[in-house]
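With one protein chain held back, the other chains of the complex are shown just where they sit.
Showing chain A:
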Amino acid sequence: MEQILVNGAILAANYALIALGITLIFSIMNVLNFAHGQMFMFGGLIVYWTVAQLGLPYAVGLAMAAVAVGLIGMAFEVFFFRRVMRDSTREENTMLLAVGTALLLENAALSLFGEKQRGIPPIVTGVYRIGDAFLPANRALVFGISLVLIVAILLFVTYSKTGRAMRALAQDRTATLLMGVDTARISTLGFGLGAALAGIAGGLLITVSGVNAGIGTAISTKAFIMIMIGGAGVVSGALLGAVALGFIEAFGYAYLPGSLTYLMIFVALILFLLIRPQGIMGKPWG
C-alpha cells in the first residue's frame, strides 16, 4: 500500500504541472491547447540538448526550456491564435489551429532531435525507503520542485497584478478591457506562462523517464482527462484532476491488469461526465 501511495503522489505532482499549464491557457484564451503535450516534449528535448549536447548544468537547461517553450507559446498567441480569434466566426478554428501547431512542433522535434527516446542522468541518485515503499531520490526531488512551482504559480495568479488581470480576463474579457487592462498583453503572457509550465514539466521528467518526439499526444490526452475531471479552466480543478488521475493510475496498476487501468479510467470519466459535465470545480476561476 505504501508503494501505491508513493506512486500516486509522484504521478499527481508531475501531472499537476501539466494540468496547470493547459488550464491556464484554456481559461484565459478559451483555447484548448492540443499542442500542450508537444510543448512538454519540446521542454524535455531542450533540456536534453542543453545538458547532454552542450554540457551545461541541468538548472540552465531547465531555465532554457521554460524560456524557450514560453516564447514559443507567446509567439503562437501573437502570430496565430490572436489573428484567428479576431477574424474567425467559427469556434472550432482555434482547435484546428491548435492541432496544426501540435503537428508543427512534433515534426520540428523529429527533424531537430531525431526519433529516439532522449534522456539525461538523474539529478540526484539513490533510493529512499518509506516503510515498504521505494522512492528514488530523483523522483523525490522532481516531486519537491513540482510542489514549489505549483505553489509559486498559485501565489502569482492570486496576488500579483498580472495574475489578477489573468483571472479577470478569464472571468469576463469585455469587463477587463473596460477596466483598462491591456488584454492582448495579458493573453500573450498567459499563453506563454502555460506553455512554460509544460516546458518545465517536460524538463523535469526527462530526468525520470526521458522523452521522445512522439510523446506529446499521450501527454495531451492525460492533460485533457485531468481538466475534464477537475473542470476546464479552473486552477483548483486542474490540481484536483491531477491528484485524482495520479492516484487512480497508481491504484489501477496495482489492482487491475495493466491493460484495464486506462479502459476503466475512460469508462469512469464518461460516467462521471454524464453526472457532472462541468467537472468537479465547475466554471472558470470559481
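What we mean here is this: a residue touches a chain if its C-beta (ideal position, glycine included) is under 8 Å from a C-beta of that chain, and two chains touch if they have at least 3 such contacts; residues count from 1.
The definition used in the following text is that contacts and distances are computed from a predicted model.
Missing chain, UniProt protein name: "Branched-chain amino acid ABC transporter substrate-binding protein", from among "Cytochrome bo(3) ubiquinol oxidase subunit 3", "Branched-chain amino acid ABC transporter substrate-binding protein", "FecR family protein" or "NADH-quinone oxidoreductase subunit I".
Within the complete assembly, A:Y253 is the residue of A:F156, A:Y253 or A:F272 that touches the hidden chain. Within the set A:A19, A:L45, A:I72 or A:A98, the residue that contacts the chain not displayed is A:A98. By the touch rule set out above, chain A reaches the unshown chain at residues 3-4, 7-8, 10-11, 14, 26, 30-32, 34, 52, 85, 91-92, 94-96, 98-100, 102-103, 106-107, 110, 114-122, 125, 127, 134, 136, 139, 205, 208-210, 212-215, 217-219, 221-222, 224, 228, 232, 249-250, 253-254, 257-259, 261-262, 273, 277.
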